[in-house]
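Structure incoming, see below.
Only a portion of the chains appears, each positioned as in the full assembly.
Think of it as A, B and C in the order they're written, each chain with its own count starting at 1.
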Amino acid sequence: MKVFEQLESEVRSYCRNFTTVFQKARNAKLWDASGKEYTDFFAGAGALNYGHNNPRIKQKLIDYLLDDGVTHSLDMATMAKENFLTRFQELILKPRNLNYKTMFPGPTGTNTVESAMKLARKVTGRTEIVCFTNAFHGMSMGALSATGNGFKRGGAGVYLPYTTFMPYDGYFGRLVNTAAYLEKLLDDPGSGVDTPAAVILETVQGEGGLNVASDAWLRQIEEICRARDILLIVDDVQMGCGRTGTFFSFEEAGIEPDIVCLSKSIGGYGLPMALTLIKPEYDVFNPGEHNGTFRGNNLGFIAAAEALEYWADAKLEKEIAEKADMINGALSKMVNEHREIEAELRGKGFIQGIAFTGEPELASKLCAAAFERGIIMETSGPRDEVAKLMPPLTIEKELLERGLAEVVEAMNSIMSAFKQEEKELQLQS
Amino acid sequence: MKVFEQLESEVRSYCRNFTTVFQKARNAKLWDASGKEYTDFFAGAGALNYGHNNPRIKQKLIDYLLDDGVTHSLDMATMAKENFLTRFQELILKPRNLNYKTMFPGPTGTNTVESAMKLARKVTGRTEIVCFTNAFHGMSMGALSATGNGFKRGGAGVYLPYTTFMPYDGYFGRLVNTAAYLEKLLDDPGSGVDTPAAVILETVQGEGGLNVASDAWLRQIEEICRARDILLIVDDVQMGCGRTGTFFSFEEAGIEPDIVCLSKSIGGYGLPMALTLIKPEYDVFNPGEHNGTFRGNNLGFIAAAEALEYWADAKLEKEIAEKADMINGALSKMVNEHREIEAELRGKGFIQGIAFTGEPELASKLCAAAFERGIIMETSGPRDEVAKLMPPLTIEKELLERGLAEVVEAMNSIMSAFKQEEKELQLQS
Amino acid sequence: MKVFEQLESEVRSYCRNFTTVFQKARNAKLWDASGKEYTDFFAGAGALNYGHNNPRIKQKLIDYLLDDGVTHSLDMATMAKENFLTRFQELILKPRNLNYKTMFPGPTGTNTVESAMKLARKVTGRTEIVCFTNAFHGMSMGALSATGNGFKRGGAGVYLPYTTFMPYDGYFGRLVNTAAYLEKLLDDPGSGVDTPAAVILETVQGEGGLNVASDAWLRQIEEICRARDILLIVDDVQMGCGRTGTFFSFEEAGIEPDIVCLSKSIGGYGLPMALTLIKPEYDVFNPGEHNGTFRGNNLGFIAAAEALEYWADAKLEKEIAEKADMINGALSKMVNEHREIEAELRGKGFIQGIAFTGEPELASKLCAAAFERGIIMETSGPRDEVAKLMPPLTIEKELLERGLAEVVEAMNSIMSAFKQEEKELQLQS
């Protein structure tokens, strides 16, 4: 790791937890330079829903390269892009009765969020964006202003304007309906909360600690927006492309956001790509009013188009559901067998985890112990208190089972250590 | 083009000028779906310095794919990244006596600019960033706040804070030393210009109209920064990787920026990638204080490492110089043969053009006429008044010559039409 | 009124409701140019707690003028200022065991609020100020950013930065403890609410609709601030100087704000004057870091010093309490006798009123009907739904009684009209 320590910036982070140099990967397996095998329960933070180096997609990429297909095209028209647009329409939008224009805002999640915020302000002529406690939307200034994490906000070095944070569903206990609270503020001409251009939300907050918004709450937020000409933006960068069980994470709730942000797994193969889906009536940017050099990453289009084929029938959805139950079963067991600590199950579908509400540091300990057993998994939440599992959707059942067993073991080992420590502390006092 | 009109957002722009669907490409040639050939004098707005589908790089990419090399790795350590870091150190930094830590800020130009601005603010505890008239730094909120173009700024829909625009070298005529003006403002406790965290600049303003800063001016700016603990950021996203003749555009001036932003051609093959180079004493981000899903695009590392080999000896630099002279010759001729209109040569190295200062619309007309002749070239400048040539650095001399001849012809044809129109207008009046 | 319509700006407001030209005034009585008498239940929006042209103060002013005492002195030392400072120390601060340095921030409420916000930011190095729904703090940009009223905020024509609005005590019903909500947000590193420099609040929100914070809530807010080195600013501009029953409105709650803003009645005679009281440890402005031409209004010092004598014993406090009961009695009766409409008693001490929660427009109607009977009273609240009574503290009991009787009559008359209208509407449908 010396090269990285000497030459790479101190800002690097994951490599500090997963201290080895990786070389190869296939679906949910990784191998490091020494040949050691790992199981990937992190999936590129949601960018590898179809696994590492998915063979179907790989072949398409190699063919395209061999054929000297245009690789980089800014926003010029290419065959690869045409095909992606057509397949996205046919396989994703049409079957769901969704009508969106597709914008390529630059290839990252923060690019699509920035474009969505800009567009909402342009459409409405308003300034403010309502976002939610523990939201994560990205690291460039606009997206960061809608991100709750104080550590990350601090990196900006400036006050982040134009956003208002509201309590997410369940934030202040079950008895407080936070959507009703938002509505009260918006309807009170003296509340100090100016009518916003948009409300931006994640249906499940991944970085924020696997907080799941209820369908009823999402529908209420949508109604609040509709009644006041406020645009509803769903940031589906992490939760989209099947992570929660359906292609869009908001399908179950039955809402229709005005703008949808997609990135991460939309690229299919882990290639940088992002989309901003816009209801036609709000497609009002002038040509070039938002742009970016890499909005025409054709390897991304090729990979993305092939990945969409997974949604041609219901097979993937069904598999996600079955395997999500396995994950849920393992995590439930872990929580139930260790009732001596405060912990709760969080999340949904292929992003579930355990929130160690009483002893936040156990989450990091669990991930470290899992890594020792060859499992790559990470924490999230404002205090890094949630240990989360988010394998590729395509993980083989058997590998998932084995991996979960390792996590259970890791849990047992850290809990033994924890109890031992507790005991020693009691003896000392 | 129907698919694009129906399915893609109105924000698309280049495809409106280059109205065909591209399919294949090799070095400086492109072919559309009908097989028609084009010569690329645009080079992905500077992202394709090594040409389309550079065969040396292509082979490396295919090998890596076939080998199931890790494609997406967040900021974990991989062999591909290790190799890139090492080669970048050996081939670029060491030979130039430069000492920088490398940050991967996310794969786009706007990502690196955002990270640079954040870091400068964190290092200094100050807020303001000084930037320059007609600067272009990107489209996310932070980078956009340092971008001069009013149309693009307007897309934000909000006031863009924390930046102060200063006149670029030569902005207010030859007699006004704009660096001295900046210095006066900074030294005057009553100027209203607060001491900034950083000065950010392009050594040649590409989007801004091919304005070239003199070496003396760059050195004076550097001195001003040094004397006041202001960080100097050079945005070399478009001008770096050889575009002006040397790897870094600031080598000739002999300055040493505190932070350097690289993207576009650093990826070698047109793949999304960006670097933020940081003097070690300013490498103070905490782990994860800035991050991004696609900062570990390993295909980019593979391609980028191979592209760096072009800088192992002086050959490329020499070729750039020779071919730049050819470009200069053709453009000079064009200007000299059409003295009836106000026009001037602009730019440097492999980014040169003609500014139609008297009749700005001629620039677009020239590009359109060139496209009819199979040449892809674009305008820049605040009024789109500059028609610019920026072919791949690797373009074959012969093709360059042929392409330039077409541009000369295109110029002749638009000038004939222009004179005809002028005559008719005179007859009418 | 023609002169005003022709020469004065359209921004004028109160003169549109009280459509006559006033000439003379004494205590709670006003006379217009035609000699008609009015009873003042508005008291200069709280600036005339000691009545109009209080004779004790008037004599002091005339003596000072006759004697050629310095009238305007910037912040130079004068005898008048020395005497005020001394008496304020002796009569107000010492007896209440309060230790504050006195700053003269310019003579208006908005000046003192601006100075307090600036100082809190300087002390803490933080940016954000937490303020509350329906707060009113003033109309210059800083104070306005902490003011909830959307109509007034809109007058700024710009986004108002650096403030976060939190729900005031009772804002979201009795069951939600809004102080606990604030605390949760401050303690959650992912809430998006950055630790503020200060919390600014009114103990009773006058303009906001006579919302009264409970003592327990105020104490909880103080504790929240103390535990996080957040400054607590009480804006006592309207509620101070006895309006709620004690000199400072926060005495009953037993809190000790770090900064207190005083204006309006501190000038004693309705003369422009304001104070910012600062705990000595936070008295860190450099000389002249905040200033203003009229911070040395010596007629104000003369009048203010004399007014303070009212607080030399407990007499005034006792009288306020007695007369406040009379006000309460009359308003209670009004509410009880008209149960057919939704209305509730609001406020405390010498600022009480009726909130017409069901039919907001009745508040304006009541004020108009009162004015026809010679009573000057005004509305407040985000929808102007509260008709409020705030006579001078020094009003004679008999005049108060007579005035209240007129208000009762006015209420009866508007309610008759209201019922009549309702009936007619029913008949129509």
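Please note the rule applied: contacts are C-beta pairs under 8 Å (C-beta built on N, C-alpha and C of every residue); 3 or more make two chains touch, one makes a residue touch a chain.
Remember, it's a predicted structure, so these values are computed and weren't measured experimentally.
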Identical protein chains in the complete assembly, only 3 of which are shown: 4
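As a working rule, only the chains that are shown with their structure count from here on.
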Same vs different contact residues, chain A with chain B, by half of numbers used: same
Angle of the C-alpha superposing rotation, chain B to chain C, to the nearest 5 degrees: 180
Between chain A and chain C, centroid-to-centroid distance (C-alpha), Å: 49
Where chain B and chain C are represented by their mean Cα positions, the distance between them in whole Å: 58
Distance from the mean Cα position of chain B to that of chain A, given in whole angstrom: 31
Chain C: positions in contact with at least two other chains: 159
Complex interface listing, chain A residues touching chain B: 1, 3-4, 7-16, 18-26, 30, 33, 44-48, 52-53, 58, 61-62, 65-79, 81-82, 85-86, 88-89, 101-104, 106-111, 114-115, 117-118, 120-122, 125, 127, 138-143, 145, 151-152, 154-158, 161-162, 197, 237, 263-264, 269-272, 276, 278, 283-294, 297, 299
Complex contacts: residues of chain C adjacent to chain B: 158-159
Contact set on chain C toward chain A in their complex: 127-128, 131-135, 146-151, 153, 159, 161-165, 167, 171-172, 175-176, 181, 184-185, 188-194, 208-209, 381-383
